[in-house]
Structures are given as C-alpha cells and as structure tokens.
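The complex is shown incomplete by one protein chain, all other protein chains being positioned as in the whole.
Let's turn to subunit A:
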Amino acid sequence: MGCASSKAPTTRSDIRGVVRREPEAGPAPVPRVKLVLLGDSGVGKSCLVLRYVRGQFDPNSKVTVGAAFMSHSVHLPDGTTVKFEIWDTAGQERYASLAPLYYRGASAAAVVYDITSKESFQKAKHWVSELQKNASGDIVIILVGNKTDLVELREVTPEDGQEYASRNDMLFIETSAKTAANVSEIFETVAKKLSGYQAPPAEVVSATN
C-alpha cells in the first residue's frame, strides 16, 4: 500500500521484492526493485551498470571490490516508474561465498557473461544454478551476453545463450556496454516482467537480434 500510486495500483502490487518505505516520503512513492549482477570477473558487469546509470563507458574501468551499490529509476511505457537498487558484485573467486548476501532478497538477477569467452558462459551457468538453488523462488533472472562489439571474437553464439535461457525459464539479451546497445533494455525487460507487464517471449528475443 505504501507503494501504491494513483495510476496503476493493481500492477504495482504485483511487483515482488518491493521494499516499502514510509508513505510520507513523497507524493508518489516509487517501488524499489533489488537487482543483483553476477558473473565472472571481467565480463563487464560494472561497465553495464555505469553505462546504464551514468551513461559512461570507461575502457580502463577498475576492478570492482566487494559490491558496488547504485540506484536508478526506469520509466516504463505504461507510465509507471520503478527504482532499481542495483548491486554490482565483484566477479572474483574470493567473493563467491559472499554472493548470498547480495542476492538475498533480490527480486531480479542479471547473470552476465562475455560472448567472447566460453569460460565466462560456463561460469554464468554456475551462477544460474546457484540462484535456482538458493535465491528466492520467484526471482527473475536475465541472462546477459555482453561485448557484442567484439563480435569477431565471439565464442558463444546467441543461439546457445537463448537455448540455455529458455531451458531455465530466464530472460535473455545480448548487449554491448561499449556501444550502449541493449543496455537499458536489460533493466526495462526486467522491470516489465516484474511489474506483470506481459512481455511475450518473442519480444525479448527480438531485442537480442
């Protein structure tokens, strides 16, 4: 109820994992969605977030230590707004045991791999199975193949990604933080799915191609 807005109260109540805040905080409290980014180190998780939140791309971006926290609001086509609380986790091995701290209570997870690295795709599968085992049952997972700008070095085909995503009931998208291709679509797709906005699977697929 705290997150109800005058516009579409029914769809809003569908949003899972919403953190309800004091209603007096603003005229139209925005539902918050916790989204966690997981994936091997160096696949570009931070680059995706920084591209999305700040519109920046730094080719020499720094290795993330621990987890970075950022928030950003998405305006959906139906006029609703969702505030993402984005947890950009470090991909290093040493942080693996801490991941539950970050994905606990998350309503969405973006599992990122690098399309030029089969190994990172394997790692992504590992994260997916960990999420399926340990995260809340209704978590929305989106599989993200990043670095489409390096298509000539591609090792993981879009079909592989799509096939794996479909099999595990996940969303799928291929992006490039460098060219900004499909970056905001990650968050919009997730927001739509969360808010019950019926996005036919076909639409998601079309976003990847």
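Everything below uses one rule, namely that a contact is a pair of C-beta atoms (placed from the backbone, for glycine too) under 8 Å apart; a residue touches a chain by one contact, two chains touch by 3 or more; residues count from 1.
The working rule: contacts and distances are computed from a predicted model.
Chemist: What is the missing chain called in its UniProt entry, if the choices are "AP-3 complex subunit delta", "Isoaspartyl peptidase/L-asparaginase 2", "Vacuolar fusion protein MON1 homolog" or "Large ribosomal subunit protein uL5m"?
Modeler: Looking only at the record, the undisplayed chain corresponds to "Vacuolar fusion protein MON1 homolog".
Chemist: Write down which of A:Ser46, A:Ser117 or A:Asn146 is the residue touching the left-out chain.
Modeler: Here the residue in touch with the unshown chain is A:Ser46.
Chemist: Pick out the residues on subunit A that sit against the missing chain.
Modeler: 19, 41, 46, 50, 62-71, 88, 90, 92-95, 98, 101-102
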